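Only one structure is covered here, and it is reproduced in the block below.
The complex appears here minus one protein chain, its other protein chains still in place.
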Amino acid sequence: MSVNMAVNLGGLTMKNPVTVASGTFAAGREYGDFVDVAKLGAVTTKGVSLNGWEGNASPRIAETPSGMLNSIGLQNPGVEHLKKCDLPWLAERGATVIVNVSGHSFDEYVQVIEALEGAAVDAYEVNVSCPNVDAGGMTIGCQTESVEEVVSRCRAATKRPLIVKLTPNVTDITEIARAAEASGADALSLINTVLGMAVDARTRKPQLARVVGGLSGPAVKPIALRMVWECHRAVQVPLLGMGGISCGEDAIEFMLAGATAVAVGTANFVNPTATLEVIAGMEYYCEQQGVESITELIGALQC
Amino acid sequence: MSVNMAVNLGGLTMKNPVTVASGTFAAGREYGDFVDVAKLGAVTTKGVSLNGWEGNASPRIAETPSGMLNSIGLQNPGVEHLKKCDLPWLAERGATVIVNVSGHSFDEYVQVIEALEGAAVDAYEVNVSCPNVDAGGMTIGCQTESVEEVVSRCRAATKRPLIVKLTPNVTDITEIARAAEASGADALSLINTVLGMAVDARTRKPQLARVVGGLSGPAVKPIALRMVWECHRAVQVPLLGMGGISCGEDAIEFMLAGATAVAVGTANFVNPTATLEVIAGMEYYCEQQGVESITELIGALQC
Amino acid sequence: MALVNERARVLENECVGPNLHVATLSSPAIAAGIEPGQFVHMKIPGMDDHVLRRPFSVYARDAEAGVLEILYQVVGFGSARMTELAAGAEGVELIGPVGRAWQPPAEAKRALLVGGGVGAAPLFMLCEALVKNGVRTDVVLGAQTETALACRGRYEALLAEPPRCATDDGSFGREGFCISLVQEAIEEAARAGEPYGYVAVCGPEPLMKIVAGMADGADIFCELSMERRMACGIGACLSCVVDTIEGKKRACVDGPVFKAQEVVWA
Partner (left out) sequence: MALVNERARVLENECVGPNLHVATLSSPAIAAGIEPGQFVHMKIPGMDDHVLRRPFSVYARDAEAGVLEILYQVVGFGSARMTELAAGAEGVELIGPVGRAWQPPAEAKRALLVGGGVGAAPLFMLCEALVKNGVRTDVVLGAQTETALACRGRYEALLAEPPRCATDDGSFGREGFCISLVQEAIEEAARAGEPYGYVAVCGPEPLMKIVAGMADGADIFCELSMERRMACGIGACLSCVVDTIEGKKRACVDGPVFKAQEVVWA
């Protein structure tokens, strides 16, 4: 039996539901010896800002039980570099491309999107987990008002599928999800990393130069699944689920909880072919369970 | 060198900084073959309500990467049972006792405390992570207003040390911490469990009958440390830190981040003598590092 | 006896059927004290990202040699990991003996034990005790296929009459579920004027429910062993509750063996 793996994520057609989590795969080139980007449902690029950012000081990562913290700080060389170096490389290889967009002000988000409108991009993923001047230095994604503002402005700037990536560091994710949907998001992506910290008892120092960082990996999977499930019941737009996915079964769990597509992040680090194994594992599951189209699984949790 | 391990948690004198996390140790009796309760800084009892609660359906737990979910639902036989059976047992053995208090209404919290005022209790830990009628069925601990209300009412009901236990499922824990402090809390306890979910891909069912549950264990340690550190900088009252502590070094990390005392929860399940090993490990650390009084470590993180 | 947390050494770990293994462990303190139906709560080494122990009933013990046997089925990560423990492996820790043992009524002269799948294991020590006390004991075993009837040999060696068996695929004994064998045994015993005074059943819940119903119908005192996911395994955390007519009870310490009449089925 051949399984139909295609999904439609708010207007973005994906040959299978698997993309990479922004920031864990650069724009695919570094993984070129391991993964043919055309085999993925999409490639989601590292967060890009208008003129590029330096990011935070080292150490930038720490390992934690079944997870890791990062405080890369959205280091990136700016949108022109992406257009010149990465997008053509991806286009040549026939990849479906989601560009993850960052900004320190609402204007910057819009400017990044505008700069990309002529380029080979299939969808935008707007990362509202950036601290932002217009949000008073706070993370945009924590307040409905700033989410509404940034999403409507991005919406006005493009007709392409607009995915809004939510932060889990909120009291009620459905409130933020509804705000993003109402402001024009075609899909929601969740979860970004969970704010955490690690301490070195011996040196009495934080393990990250930045003190706090974002937790990712298997440790956060239960939190991510819960939020996908909550949002699935709260909004109509499709969901791109992520957080600790390392194998096909993990990905299936996210789809059952309500995700239309999934992203593999931290798992790439320990296993450079994790994405391909997730796709194969999902197909195998479908064959075993007699699922003809993977879309049958979306939100099919029985409870 | 002998290390002075005593700490004062908002008026509660503890011979060492280690207690158990409520709900993981019952009232100590079940662990009686493994742990002499008098050796602990304190015993924190399972959450108690006025007339007892049935709790949720089974399955109530699921294992997750480096953690577990529980949806016990605060099952307990009520405050009279605690007074009759557990408190005398603890008193006989010379334990320092913190009673964890639950309620489905603000009144119920106060009634539980009133019922215990004559009993052998050294401090109360008010669990604001209960869904509550007065909070519109929402979790009290997610809104400053309901936290202020329940804490001030409990404060009026007792002169004993009042510890308020915060939920991590909020956008800004410092806001809640300040509300609790302003309403009369002598100390704050954090974190309670993080809301999560687990799915069985094969059966397509949630692993918990209740669907969602609380995540605990090493997986949440980075989140807990971050919140302890945030609260340490936001409030004056001492903190009781918990979340994934399994060894002395973990406990030291919490103290460096700002905790005055710590609780061992999920770790008891895999290692029934975890509490004693945490105490020994902390003493060993102090000896190695020339720390004469464990209080030197509180908030001593260098960053 | 008081609970201990005993470091156990693996003496042997053999495959005895499809996904079925018997681990032989050196664990003198628990071997000395454990009663039929009680279990051990096992810390399996090399499971760093798994925070819980795994409960296993004891299949057999040699109190003098200080040895326990556990018959286990591979169903998930922990049981799969167990199969990798070679003879000599260290790092297993057992909390035990835990729980309420089988409590056959002293006056019962004849007993019927019903084991479905690996449920046959927790009944074996009970069977030995009954035989030793001169109770005439019959056994019904059910499994998917002949090779999965892993305990059959031992029961045969112990009993006057071999256990009645059923397999789903008919490869040994009756084809289908073992329930019809139970009904027949109860009826035959009654007809022969030697009715059962005790039925003990361990296996999947649907099987236990049906057998409990049959015992009830025939007015026979029945006990069964309930499985629940367990965190502490010693009564503290309330993870493992079973609905009973007296409210929720803990499978780990109020059970795992319950009187059938107590249990409120889902």
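By letter and in written order, the chains are A, B and C; residue numbering begins at 1 in each of them.
What we mean here is this: a contact is a pair of C-beta atoms (placed from the backbone, for glycine too) under 8 Å apart; a residue touches a chain by one contact, two chains touch by 3 or more.
This structure is a prediction, so every number in the text was calculated from the model and none was measured.
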Whole complex considered, the hidden chain contacts A, B, C
Given A:Ala38, A:Ile61, A:Ala120 or A:Ala234, the one touching the chain that is not displayed: A:Ile61
Quickly run down the residues of subunit B that touch the omitted chain. 65-66, 218
On subunit C, residues whose C-beta touches the chain left out of the figure: 46-50
Even though one chain is not shown, subunit A touches it at residues 23-26, 30-31, 33-34, 46, 54-55, 58-63, 65-68, 70, 72, 75, 217-218, 266-273
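Just so it is clear, only the chains that are shown with their structure count from here on.
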Based on mean C-alpha positions, which chain is nearest the centroid of every protein C-alpha shown? B
From the mean C-alpha coordinate of subunit B to that of subunit C, what's the distance rounded to whole Å? 37
List the centre-to-centre spacing of subunit A and subunit C in whole Å, with centres computed as mean CA coordinates. 47
For subunit C, residues that touch 2 or more chains besides their own: 49
At which residue positions does subunit B touch at least two other chains? 65-67, 217-218
